[in-house]
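Only one protein chain is missing from this complex, and each of the others stays in its spot.
Going by the order they are written in, the chains are A, B and C; count residues from 1 in each one.
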Amino acid sequence: MIGSNAQLLQLAIVIPLGAALVIALGLPKRFGTKLAGAAFTLPALIALWLWAQYPAEGGTGYHYLSSVDLGLGSFGINLKLGLNGIALPMFLLAAIVGLAAGLFALRSQAERLKTYLLLLLIMHGGLLGVFASVDIFFFYFFHELALIPTFIMVGIWGGRDRNYAAMKMTIYLTVGAMLSLIGLIAIYVKSGANSFDLIELKRAIAAQGLGAATQNNIFGVLMFGFGILVSLWPLHTWAPLGYGAAPSSTAMLHAGVLKKFGLYGLIQIALPLLPEGAAHWAWKLALLAAFGNVLVIGFVTMAQRDLKQMLGYSSVMHMGYCFLGIAALSTLGTGGVVLLMVAHGLSVALLFMLATSIHHRTHTFDLSEMGGLAQKTPVLAAFFVAATMASIGLPGFANFWGELTVFVALWNVSPWITAVAVAGVVVSAIYGLRAAARVFFGQPTEALQRVTAAHPPADLDWVERLPALILLAALLFFGFYPKALSQPVDQALTPASTLFRSINHHR
Amino acid sequence: MADTLFIILAVLTVASALLVVVNKNAVNAALGLLISLLGLAGLFVLLDAPLLAFVLLMVYAGAVVALFLFIIMLLDTTPGAAKPFSKMTLVATLIGAGLLFTGIYSLAHRAVLPAAPATLPVPTMKNYAEQLFTTYLLPVQVVGFMLLIAMLGVIVLSKKFDQTEGAK
Amino acid sequence: MIALLNHAPLFGLILNNGDTGPVVPAYGLPAYLLLSAVLFALGFIGVLLRKNTLVIYMCLELMLLASTLALVAFSHFQGTLDGAVFVFFILTIAAAEVAVGLAIIVALFRRRHTVSVEELNHLKH
Partner (left out) sequence: MSTELLKLVAGSNQWWALTPEITVACAALALLVLEIFLPKEQHRFIPHFAVVTLVMVLGSVAVTFEHAWLGEQLFGGLIKLSQLGQIARVFFLLSSLLVCFLATICLPRTRMPRVEFYHIVLVVTAALMLLAQSNHFVMFFVALETVTIGFYILVSYFRDNALTLEAGLKYLVLGALSSAIMLFGIVLIYGAVGRVEIDGVVHTGFEYGVVADFLRHNPHNFLATAGALLVLCGVAFKIGAFPFQIWIPDVYQGAPTPVTAFLAVSSKAAGFAVLLTLVLNVFAPLSAVLVPVLSVLAAATIIAGNLAALSQRNAKRLMGLSGVSHAGYLLMGVIAALSVPAAANAVWFYLFTYLLASMAVFGVMAHLAGADDTHQELDHYEKIARERPLLGAVLAVGLGSLAGIPPLAGFMGKLLIFVAAFQAHLYGLLAVAIGGVVLSIYYYFGWIKAAWFETWSLNPAGSEVSVRPVTVPSWIGRTVLTALALATVLLGFYQEPLTSWLMK
């Protein structure tokens, strides 16, 4: 028997996909936008409901479970949905960012708006599916379902260099996805469970165990496969280019949510199933992340002159903290990564959205051509500064708790790497605040004055304000009340603590 | 007697086959094929299959080689100055030599060949007919269809244009 | 080639060491097989070597004929009629193939006035 909440979970995924189908079948534009609006809103409401209903003593298991056989049952593939303490925050993140991106897209002046919304709905449905899947095949499947519209949207509605960006993204991300797929297949075959169901896999692997060499190989494949998807240095080059070219809603959804797929996969699948493999790779991952993602990319970000490129690079840099948290191999670190993923997802989505709002008013992304916008658009300035502060990780925003937990976890492993990571925060403060200052304060440049004379900039209208408010409210809420997220995560990670202890003992 | 005949026919067949391969002139090549066929027919007779020899001569000498000669004359391809061989000579010869070597090697190592049974069925016309119209009736029917499409194909490929229906 | 054939009796005797029949030819199955292999190889070399499509086609026929020879020989020495019956099919198929093939060659010659494979390279590489 499946409960009504399980059906709600199914519904949350079906609604955007169904709406996309209806729009594809030729719904008139007037109804199309209304339907799309509803399809973006309902999953968010469902996600909030499921979050509110999630038992305080949620434990380690999955809730809201349901299973549907789509014809591949003999291969051990079932559409099995459910949420555990790790999946719940991510699902919530996907729903909130999806709502914000959707609302923003509804009023955007995109050419062929209907097709754009259709693709965005497919992407949204895929995102919700990724985090609701217990079956790792569907986990991958939904990711690809969300990824394909991304390429198309970048290729068609993208900005400068969209063709090149779409091509590069496609190839990098396909390679990453392929590697991850191989890793997942390897787990499926080697576990002997004859099932892609994560619960079954855990049981089978706990029963028989995997050899150390097997674990090392599979974890390596998964680490690089997922790593490409999450923009692990030096495989990150698609990210700034792609985000620079992507239309804003796409960038919000991809950078905010879809990119977390790889990290989520590492935490939810790779760490519990392949602990020895994780221990084998942890140091290498930590070094790559600390020196590559945090330090190198941090300095590269400082050198950026283009606002969107800068945001793209900064998101690559922040992924470094997430990798570091995973490499810490502790309950604390892993939990911190989940918090950080949610917080970063919200803040980066907000930043990408505001960057587009800025572009509407300045007609440029070039930082050196901006200035003094705060006088004309104080609300926009306030939002942007708040979002920047959130992304730096100042207290009061959700990011703070995520970063703090990761640093504490890292300290137990290596103070040196912690020092590098903390230095990264300073770097990110420098470029973040400098960008905010360039855009909003100081004197407007001549070029900007010409533009503003032709198109007098208005402050944020409610169409832009509403999604921004949603995202900022979530950031602040989790910033002041992190327990809302940390409690389910903690409970889900309880068995992991013994696991990590045994690994660390071996090391 | 049979041995001598075998040697004569074998040499004849191979020599004329060589003529097909190396001769510059297409007409000579066709004639080589014809002589090779005669040799083969003789070998068939040696192998107690006179009917097959007869059919071979009818189909090949009567139809195929005649068709070849007819086409060669029709197209009137002058044996031009161009060399008859392409640059793939070396590769081809190597592969061919490899095949030859394989054949000889397999025989020399006495690839286990089945021994002859005590009683050989006599390949009379009746025996062939019985086989063709009982066991192999289905392939015979299929071959009928194959001949039909081959005929239609030749017509389609050679018919004059203005009578075709698409032209209206 | 002839030198090779001269060794054939060596092979031929293998099968006949216990013969009781009155007249058994010294050249047995292996000799026929060898002959067939030689013909096949010659045809193959010809297909790869020659440039005139008509001659290539003749060489293909030579390869088919080599197969029929081996077939008849096997059929004879094993006492199964199936091989010989198969020859009927092969001859029919070969005839049909020749008819279609020559039709294509003639049609192409009408447009290009050549039968040399070297000049048949208008399809983009």
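Throughout what follows, contacts are C-beta pairs under 8 Å (C-beta built on N, C-alpha and C of every residue); 3 or more make two chains touch, one makes a residue touch a chain.
These figures come from a predicted structure and were not determined experimentally.
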Exercise. Could you list, sorted by label, every displayed chain in contact with the chain left out?
Key: A, B, C
Practice problem: Spell out the interface residues on chain A facing the chain that's missing from view. | Solution: 69-72, 74-75, 111, 137, 140-141, 144-145, 148, 151-152, 155-156, 162-163, 166-167, 170-171, 174-175, 178-179, 181-182, 185-186, 188-189
Quiz prompt | Residue ranges of chain C at the interface with the undisplayed chain | solution = 29, 33, 40, 43-44, 47, 53, 56-57, 60, 63-64, 66-67, 70-71, 73-74, 78-80, 82-83, 85-86, 89-90, 93, 96-97, 100-101, 104-105, 107-108, 111-112, 117, 120, 122-125
Practice problem: Can you list, in ascending order, the chain B residues touching the missing chain? | Solution: 102, 106, 109, 111-114, 117, 130, 133-139, 142-143, 145-146, 148-150, 152-153, 155-157, 159, 161, 164-167
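Convention: only the chains that are shown with their structure count from here on.
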Practice problem: Indicate the whole-number Å distance between the mean C-alpha point of chain B and the mean C-alpha point of chain C. | Solution: 6
Self-check item: For the chain B and chain C complex, residues of the former touching the latter
Solution: 2-3, 6-7, 10-11, 13-15, 17-18, 20-21, 26, 29-30, 33, 36-37, 40, 43-44, 46-49, 52, 55-56, 59-60, 63-64, 67-68, 71-72, 74-75, 77, 82-86, 88-89, 91-93, 95-97, 99-100, 102-104, 107-108, 110, 113-117, 119-121, 123, 127-128, 131-132, 135-136, 139, 143, 146-147, 150-151, 153-154, 157-158
Quiz item: Which part of chain C faces chain B closely enough to touch in the complex?
Solution: 1-2, 4-5, 11, 14-15, 23, 25-27, 29-52, 54-55, 57-59, 61-62, 65, 68-69, 72-73, 75-82, 84-85, 87-89, 91-100, 102-107, 109, 114-118
